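Only one structure is covered here, and it is reproduced in the block below.
Of the protein chains in this complex, all but one are displayed in their positions.
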Amino acid sequence: MEKLHFASDYMDGAHPRVLEALVWTNGQKTPGYGTDDYSYLARDRIREACGCPEAEIHFLVGGTQANAVCLGALLAPYEGVLAAETGHVSQHEAGAIEFTGHEVLTLPGHDGKIDPAEAEAFCAAFFADENHDHMVFPGAVYVSQPTESGTLYSLAELEALREICDRYGMRLYLDGARLAYALGCPECDVTLPDLGRLCDVFYIGGTKCGALFGEAVVVPKAGLIPHFFTIIKQRGALPAKGRILGLQFLALFSEGLYEEIGRTAVRAADRLRAALSAKGYELCYGSPTNQIFVRLPDERLRELAKQVEYSFWEKSGVDHTVIRLAVGWSTTEDDVRELEALL
Amino acid sequence: MEKLHFASDYMDGAHPRVLEALVWTNGQKTPGYGTDDYSYLARDRIREACGCPEAEIHFLVGGTQANAVCLGALLAPYEGVLAAETGHVSQHEAGAIEFTGHEVLTLPGHDGKIDPAEAEAFCAAFFADENHDHMVFPGAVYVSQPTESGTLYSLAELEALREICDRYGMRLYLDGARLAYALGCPECDVTLPDLGRLCDVFYIGGTKCGALFGEAVVVPKAGLIPHFFTIIKQRGALPAKGRILGLQFLALFSEGLYEEIGRTAVRAADRLRAALSAKGYELCYGSPTNQIFVRLPDERLRELAKQVEYSFWEKSGVDHTVIRLAVGWSTTEDDVRELEALL
Amino acid sequence: MEKLHFASDYMDGAHPRVLEALVWTNGQKTPGYGTDDYSYLARDRIREACGCPEAEIHFLVGGTQANAVCLGALLAPYEGVLAAETGHVSQHEAGAIEFTGHEVLTLPGHDGKIDPAEAEAFCAAFFADENHDHMVFPGAVYVSQPTESGTLYSLAELEALREICDRYGMRLYLDGARLAYALGCPECDVTLPDLGRLCDVFYIGGTKCGALFGEAVVVPKAGLIPHFFTIIKQRGALPAKGRILGLQFLALFSEGLYEEIGRTAVRAADRLRAALSAKGYELCYGSPTNQIFVRLPDERLRELAKQVEYSFWEKSGVDHTVIRLAVGWSTTEDDVRELEALL
Partner (left out) sequence: MEKLHFASDYMDGAHPRVLEALVWTNGQKTPGYGTDDYSYLARDRIREACGCPEAEIHFLVGGTQANAVCLGALLAPYEGVLAAETGHVSQHEAGAIEFTGHEVLTLPGHDGKIDPAEAEAFCAAFFADENHDHMVFPGAVYVSQPTESGTLYSLAELEALREICDRYGMRLYLDGARLAYALGCPECDVTLPDLGRLCDVFYIGGTKCGALFGEAVVVPKAGLIPHFFTIIKQRGALPAKGRILGLQFLALFSEGLYEEIGRTAVRAADRLRAALSAKGYELCYGSPTNQIFVRLPDERLRELAKQVEYSFWEKSGVDHTVIRLAVGWSTTEDDVRELEALL
């Protein structure tokens, strides 16, 4: 019997409606580098969804790439980026930010989140230090929504970070690799127009949210990064067949597909969380989105491992482990029922 | 009436057999980052085709990315790469190589090619210069096959370059963005096993040769670049859903599809070249592959532009222009016939 | 009245014997870039002092430069450097290491020092993490002797770090900006030959230890960094008039001057420490070298500030401050006596 797949949310192909778009346009010939009509149309849809009629939008291929290209372009040579110590840029990008010449200045992670008060304190202390001209300036704040722990920034928190950015001349950057699962979560009070209003740059994740691959980078104030197109090319991040990315985002932003994908997955995750809680399992970090973190006795886990694919997260005490179960747009009711039955 | 498409070879989607592979596996769940069975299988096929049973193979997304990641990893800090002044890395990658900290040391381009004798002379002069410790060392030779002008290196030429590389401690790197159109060309006496034997690193182009996107980087001597996987991740070039790339190359390397794609296009290009010659047009650079360069009176070109999409190449004299017509795997006999009729 | 100068150890010129060497050779003409006889002679002296007859030695201009050039050259692209969070490279070099593309991986600082057990634990955990190929590899360990807090690594500690480096394939790098004040300290059981035996690269500080400026980088195993000369040139760190640096180190390594400079300053610092302790002041971090860290009531400090130049170090509680008093080779007995009288 095949195992149940809950290891991650990037294990299958594209949502059928996305795939369909690729299939039915496959024979067409269009100009390259994102100058085709599908890409133009997709950009319009995203602008509309974000309430940013003037936004500049670039379609990149992956999350680490988007983070490194955008932050590398947003930061002045003497600046680094503030991020939670658990942030993707801090831990799991093999030094992609440092490769562009910039330090990641880490702050404590609170269930994956930066505490705005701690960001404020860091900046205040930095500028109060009379030697700060010998140090890396905080030039941007990196947040992910949802975070690597599945948690969400509230609108109030993002607004607080925006204020801090304004106060200290920093830019606010949001990594939306799993943004659909934030937007589709009832607890989330942050909308795309909020992001358009608050962020200097953010990206709308495709790879983990229904696309075959691809991320849509949104720069609400077009021109913020001069010649960003050329910088993207220079970083090897400009796809020749740009329409493949444009098409996918066009599909995702047609008939509410992007939010539907998020909503469906979060609903399934919620049902699973309820079942886990009912059976006395301990849920961790308080993730309300598509990622579920459960603490299990190691003995129990060894059993489960025979039938379920999950991600190891961290050891917890002598004989317990926290694992991650990721629910995606393709997780079916049957998958959830079977997992419930196993637990 | 729609125009005839001869502007470039990356304007449509994937070859139907490649697309089919993506479609019929779309619902499957596989591990990420190229560790899935399709990717393993594709690597085996490529190793076999190249006669390199030990080769290390990585699937990247695009050509500029492949060039920058590979050359950046192949060069020591004090080294640059020798390339024709018309080479893609010299001209059209927005400084991607320099962004990794290395100079492109240009040699004259002879219809897009480096002359081995000139490469030898450059190196000999470099090491003879008593100040060469103050200069950028030649650390690798970059060639493309076919070149940006559609021309081909002969086996003898590549062997000469290999010898020069051995003599001066350099690496030989081959950009195969359009490799199918070399392999499928009757004039080409260089095979994949030749590349496996002669190059330190080369890539087999997918994006322009039948794939939706993707390039297969081959390192014949596995381990040549320590921790290349991590370097790829660091440069933002590691696709999460690696299987999408593996699958496409599996299709391209099944039942001879890759060479078939090349052969078909070159045959069509040959027919077109014959027609153009017959009508007295001047063909340029001597390209025998899928790219055709024609010199036209500007007046004639203005007419043609109404019905055909082509690429401007360069002005030639006061009132003539060289244009490029690119034939791809999807160019039909009808396309060729219609273009012939127009000319 | 002029203030007493205890703010830092790089506020005056060169030790008279160093200056003398510059003066009496001023009119001579010698070849550039460190190929003069004075530089050759200085290298021989340093090789002898370090017990490394084969060592490669380069004279650079400053400490941040030496750290960035050496670590940048020692690290592979996928590697970062382990350092105490209080290390100079972590805090006060404006991101110089990151500018070379590498992350500083911070460990807790214990009075400025790395705990070998924590370094070991970091590396063990790193390689045990199944995702470590997505992370920055620890490639080197950075230590300073004495540390930024004036403390010393014992021979046992450096040997433990060397073992860890060997176990995990890392290099050991030692920043000796104030090395004279370690070598001249009775508590220090680490000698130059120990450094020559244990370190992959280290530098002997001149700027803060009697030279006008300059640091001598020692690579005990010559050739460890191929074409290091060219890398130094590339980083803008190759002085044209190399003899000026060679000459100064020749003077410092003649007739025991370098150790004498250290011994004299540490003796003065000891006397000051004794006086401070006797008067009930609290000494911090346990520095036995030329830097003295004292905790003072803010009220007392305001008085002192009128007559003494010191460095602010950190706030300590509501109304106390830790300051640094730096003693150098030029601090006189009178200076110490006057400061004692003031306290």
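General observations
Order of writing sets the labels: A, B and C. Residues in every chain begin at 1.
FYI, a contact is a pair of C-beta atoms (placed from the backbone, for glycine too) under 8 Å apart; a residue touches a chain by one contact, two chains touch by 3 or more.
No experiment lies behind these values; they were computed from the predicted model shown.
From the set B:Y78, B:Y173, B:Y203 or B:F229, the residue in touch with the chain omitted from the display is B:Y78, counting the whole complex.
From the options A:L22, A:A73, A:A119 or A:V327, the residue with contact to the unseen chain in the full assembly is A:A73.
When the full complex is taken into account, the listed residue touching the unshown chain is C:A14, out of C:A14, C:A119 or C:A268.
When the full complex is taken into account, the listed residue touching the unshown chain is C:T64, out of C:S39, C:T64 or C:S149.
Mapped onto subunit A, the footprint of the missing chain covers residues 72-73, 76-78, 101, 133-135, 137, 226-227, 229-231, 233-234. Subunit C residues in contact with the hidden partner, per the touch definition given at the top, are 5, 7-8, 10-14, 16, 19, 22-23, 25-32, 61-69, 93-96, 99, 207-208, 212-213, 230-231, 233-241, 244, 330.
As for the chain not pictured, it touches subunit B at residues 77-78, 80, 91-95, 98-99, 101-104, 130-131, 133-136, 312.
Just so we're on the same page, only the chains that are shown with their structure count from here on.
Interface residue usage between subunit A and subunit C, two copies of one sequence, is largely shared: over half of the residue numbers at the contact are used by both copies. Here the spacing of subunit B and subunit C, counted between their Cα centres, is 50 Å.
Note on chain placement: the centre of subunit A and the centre of subunit B lie 33 Å apart, centres being C-alpha means. Centre-to-centre separation between subunit A and subunit C, using Cα means, comes to 42 Å. Counting only residues that touch two or more partner chains, subunit B has 230-231, 233-234.
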